[in-house]
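Note that one protein chain is taken out, while the other chains of the complex remain in position.
The chains carry the letters A and B, assigned in the order they are written, with residues numbered from 1 in each.
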Amino acid sequence: MRKPLLCLDGLTKAYPGVLANDDVSFEIGEGQVHALLGENGAGKSTLVKMIYGLVKPDTGQMTLRGQPYTPAQPSEARLNGVAMVFQHFSLFDALDVAENVALGMENPPALRDLARRIRDVSEEYGLPLDPSRLVGDLSAGERQRVEIVRCLLQDPKLLIMDEPTSVLTPQEVDVLFHTLRKLSAEGTAILYISHKLDEIRALCDEATILRGGRKVATCDPREKSSRELAELMVGQVLSPPERAERILGEVVLQVDKLSLASNNPFGTSLKDISFTLRAGEVLGIAGVAGNGQDELLLMLSGELPASAEQVKLKGQPIGHLGPNARRSLGLVAAPEERLGHAAAPDMSLTENALLSGAERKGLTKYGFIDWHATDAFAREIIARFDVRTPGPHVLARALSGGNLQKYVIGREIELDPDVIIVNQPTWGVDAAAAAFIRQALLDLASKGAAVLVISQDLDELLEVAESFAALNEGRLTAVRPAKGLSVEEIGLMMGGAHDMHPAHEGMA
Amino acid sequence: MMIGSINIAVLLAALMVAATPILLAAIGELVVEKAGVLNLGVEGMMIMGACVGFIIAVNTGSPLIGFMGAALGGMGLSLLFALLTQALMTNQVASGLALTLFGLGFSALLGQKYVGITPPRTPKLDLGPLSEIPFLGRALFSHDIMVYLTIALVAAVWWFLKYARAGMILRAVGENHDAAHALGYHVKRVRVLAIMFGGACAGLGGAYLSLIRVPQWTEGMTVGIGWIALALVVFASWRPWRAMAGAYLFGGVVVLQLNLQAAGVKIPVEYLSMSPYLITIAVLVFISSGKARGSLNAPGSLNRPFHASN
Partner (left out) sequence: MIRLEKRKEPSKFWRIANPFLAVALTMLAGAVMFAILGKDPIVAIRLIFFDPIFSETFGSYSRPQLLIKSAPLILIAVGLAIGFKANIWNIGAEGQYIIGALFGAGVALAFFPAPGWYIFPLMVVAGAFGGFLWAMIPAILKTRFNTNEILVSLLLVYVAEKILAAMALGLMRNPDIPGFPGSRDLRRYEAAHNAEIFANTGIHWGVVAALIAVIFAYAMMTRHMLGYHVRLAGQAPRAARFGGVSPARLVVICLGISGALAGLAGMFEVSGPGGQVRIEFASGYGFTAIIVAFLGRLNPIGIVLAGLLLGLTYIGGELSQMMLQLPSASIQVFQGMLLFFLLALDFQTNYRLRLTRGARA
């Protein structure tokens, strides 16, 4: 048994209406890689925020190396050797790498010395970084390196990593794991938060599993199968989606050598994109975040119009058309961001039904809204897609992630489209809802619709898609049949097969 | 040096005086916006400063105390804005407008007995032999202390934003308040302090109008200078020295326009006197049209409310 570094004892934290953590206790040993496993909403982030001093527990205590540990704010946590790599939200686009690093340190040296130390550390751990670059111009993987280097410079005893691989290609994941193992061997404990079971089994010495805010088990993940871990995490056995045999029909959507500038200064432009989509086909597009997924969806949905001939729907040029014109021709879309893009947070579900349903459902006449019909449409979505809500009058933001996602995807499916484009359909959604959504998409394809799924979750893509392509820096690879693709091949497709070399050399 | 009937050295000197109030207000607002807050109440805080500074200077006989009072007056009003937007989470645009409407009314009320009075004179700063230099002496080295302090303030803000750790934190808060919060910085505290600084600067700028530039108190005497200062921040794409360049450019337009009026050019006075506003609009258009990449420099969290979710 390793010497315990951090002991959590009976941590409880309640928010109005939710018990985020309920009497959670476990220990992290020195140099141990400890997994914190749980679904979205299981209470992982609240727990981590308590350790990092962002949230105060209602009851319970923590001890760090035998001493009582009650960080009132993150700077105190950092002084105690606790560092954290965030999943989102802790970098500043308009500041350079050195400044970003300095902001996460307690007593940063002068920026010039810091730049040198950043180079040293990043070389030592195989995480190449240029301290003078603007963070906004970095790729997702590079941004994560900034976060990690920031932590390493403070010589942490405990490194918290929140879902670190969600932004990485498989090869980058390998590099990260090398770094983490090296750190662990040097005596740094790592608290590794994830819901990806294979990763945890590959990396971690011990796993604590949370469900509904409570600890359900602490175990050695290498002694459990992925299935067992999944059951512990979800609390039920989920069956993979059923895939009816499908016969592919005519080409319905065709994109031809399309290049398009992003509408966002830090966005990724699309470069020379070509693909075709047949009726009944599910095409999966993989890629690490920030490689042009948003732009691809905007281009296809009509929010970012292109030239007419480069996008064709059933042979008809539609590239210049806006979203509503495309909807009436049979192409619908569901963007990644539920709140604020696919739905207006402060509007009711009924009002949100109108958002994309007006055209195909005939909810307006001379521009005047038929609220009765709209309300009926909302109720129909709620009933058919098992959206848990008191009724269609509820505001979109009051729904849980999974329920809102079912509503949003359900709304598009109800429009009975010929082509549907979805981006990250199950991002941040609980497992049951995710399974439901995937099944709904497959059912739609069986009925003859063409489905395009953009996702960063490889497992999801391999589960639903029969053809596969990847986005890298705004370029799309050739489309290949999903059957028989190895993870290695997928990784190379995602990485554009050139990105990872410097890092590998650094490791060697 | 003379062009027509216009003396260039005098013109330059007048330009610096005309630019100072705008520059003061703009440099304050620049810091506020760098922290991610849009305070549209500059005009209101300026006029409060103009009024409070004037009253205090007249009653104490000291312009210096007047200026200090003006800074406090502007800051006081800005605290109201801070209370609304930071504590009570109100819309920043609406709150800024409220500040301006209220400031215009309140100052008119406070200052009604002071209309037509002459304030104590602010002496020129004695720069010894420097002001004897031909041309430059008259143009650059014959001003009151506020002109120079304002330039020093620009330098200080530039240094603070670029090199000081606190300045870096302020930029971080303005760029991405969620990230700053996650790293443990006090977003609201930083913002309140920035808002107060902006209020003090706007107050000083207002007092410069009523105590030195005009020097008189009249209702609504800021005539849109606060708004021009707001435009100037955009024009400067949030960089201090560019704000100064902009203010001097603008001061040049104002002074030239006044000189043309005095010189009896055949354009009606009303059309000449609308030129500063038109030029401000033209410059705004140029900057925001994207050719100058200036608007991309806007702080990422500008005008977005921050409420920690936990």
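Rule of thumb we're sticking to: a residue touches a chain if its C-beta (ideal position, glycine included) is under 8 Å from a C-beta of that chain, and two chains touch if they have at least 3 such contacts.
Here the structure is a predicted model, which is why all the values come from computation and not from measurement.
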| item | value |
| --- | --- |
| Neighbouring shown chains of the undisplayed chain, as defined at the top | A, B |
| Which residue of A:42, A:55, A:288 or A:343 touches the chain not shown here | A:343 |
| Selected residue (touches chain absent from view) among A:9, A:58, A:228 or A:473 | A:58 |
| For subunit B, residues in touch with the removed chain | 40, 80, 83-84, 87-91, 93-95, 97-98, 101-106, 108-109, 112, 219, 223-224, 227-228, 230-231, 234, 268, 270-271, 273-274, 277-278, 280-281, 284-285, 288-290, 295, 307, 309 |
| Where the unshown chain meets subunit A, residue by residue | 14, 16, 58-59, 301-303, 322-325, 327, 333, 335, 337, 340-347, 351, 354-356, 358, 364, 367-369, 371, 394-395, 398 |
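Operating definition for what follows: only the chains that are shown with their structure count from here on.
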| item | value |
| --- | --- |
| Subunit A and subunit B: spacing of chain centres that average the CA atoms, whole Å | 44 |
| In the complex, subunit B residues that touch subunit A | 165, 168-169, 171-172, 175-176, 178-180, 182-185, 296-297, 299-300, 310 |
| Subunit B-touching residues of subunit A, taken from the complex the two chains share | 15, 46, 49, 53-55, 73-75, 78, 86, 88-95, 99, 102-104, 108, 265 |
